[in-house]
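Note that one protein chain of the assembly has been removed; the remaining protein chains are unaltered in position.
Moving on, here comes chain A:
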Amino acid sequence: MNVSPTDPAGGTGPRPAEAAGSRSSKAGNMTSALEETALKSGPDLRAAAERRDRWLRIILPVVILTSAILGWEALVRIQEIPHYILPAPSLIMETLVKDWAVLSGSLITTLQITFAALAVAVAGGVGLAVLFTQSKWVEISFFPFAVILQVTPIIAIAPLILIYVDSIPVALLICAWIVAFFPILSNTTLGLNSADHNLRNLFQLYGASRWQTLWHLQLPAAMPYFLGGLKIAGGLALIGAIVAEFAAGSAGRGAGLAYRILESGYRLNIPRMFAALLLISVTGILIFLTFSLLSHLMLRKWHESAIKREN
């Protein structure tokens, strides 16, 4: 078979990126000679609009956020609000720097629990999902446990776990794990089961083993679902860790950010409370951004969610 230049199936160009025509983002700056002469200004205008769009996308949120912070600062100064009621952003930053020794230690503790819980959630969630798809009886038997763990508010179970488990870090880890584990399990299970039916038949036709089907078909098909679950679980692991720290209320050298918030509340050290809060938010945002980037990098070559389309 030869793809002649007139073959509409074979595309008009020698390279794949061209063959995809206007359907892929790669083709964005590629226009046919005809279009180029007819609409000389068209692509330029569009490119300019795109550039403006890209800048606005960054500038707009930054401007709005900055003005909100400045407004807060102005409000506190003009109204002379005492810092134990509402500290100014400048004071919060000052506290953050001044108390960094204490706060950074707590941040590391919270991060350790969060990521350890997330790691166990990923291993357990994916492992159990694989087990579920191998046997529907395993799924039917054990899925209720996963649901029960998920629907019971962690704040209600945390005291119990703290009673049963001696080591506080382990108890915190368990709490964070319970919250983070479900989205990974349910998303990965869905993903493993949603491999294309014809592809399954193809694997069957070529005598693929269970393991081969899992490795070459089901796991790649589940990847977008798993990464979606990971994005949710990352945030939830942090929330779980913080909630558990609140419930534990443990002091000492290994205390996490939640404890710093509690402690600052008792001492009416509101600026430090805000500083700890800020660290928690920033951590949450960074976790989300990290997993979004990871997801984009893993899916950009093939998955619809990571592909920009031009119409």
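The rule is simple: a residue touches a chain if its C-beta (ideal position, glycine included) is under 8 Å from a C-beta of that chain, and two chains touch if they have at least 3 such contacts; residues count from 1.
As a convention for this text, contacts and distances are computed from a predicted model.
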| item | value |
| --- | --- |
| Name under which UniProt lists the unshown chain, selected from "Transport permease protein", "3-isopropylmalate dehydratase small subunit", "Multicomponent Na+:H+ antiporter subunit C" or "ABC transporter ATP-binding protein" | "ABC transporter ATP-binding protein" |
| Selected from A:S67, A:S135, A:T152 or A:Q204 as touching the chain missing from the view | A:Q204 |
| Positions on chain A where the hidden chain makes contact | 1-3, 7-11, 14-17, 19-21, 23-24, 26, 196, 198-199, 201-208, 212, 216-217, 220-221, 223, 301-303, 307 |
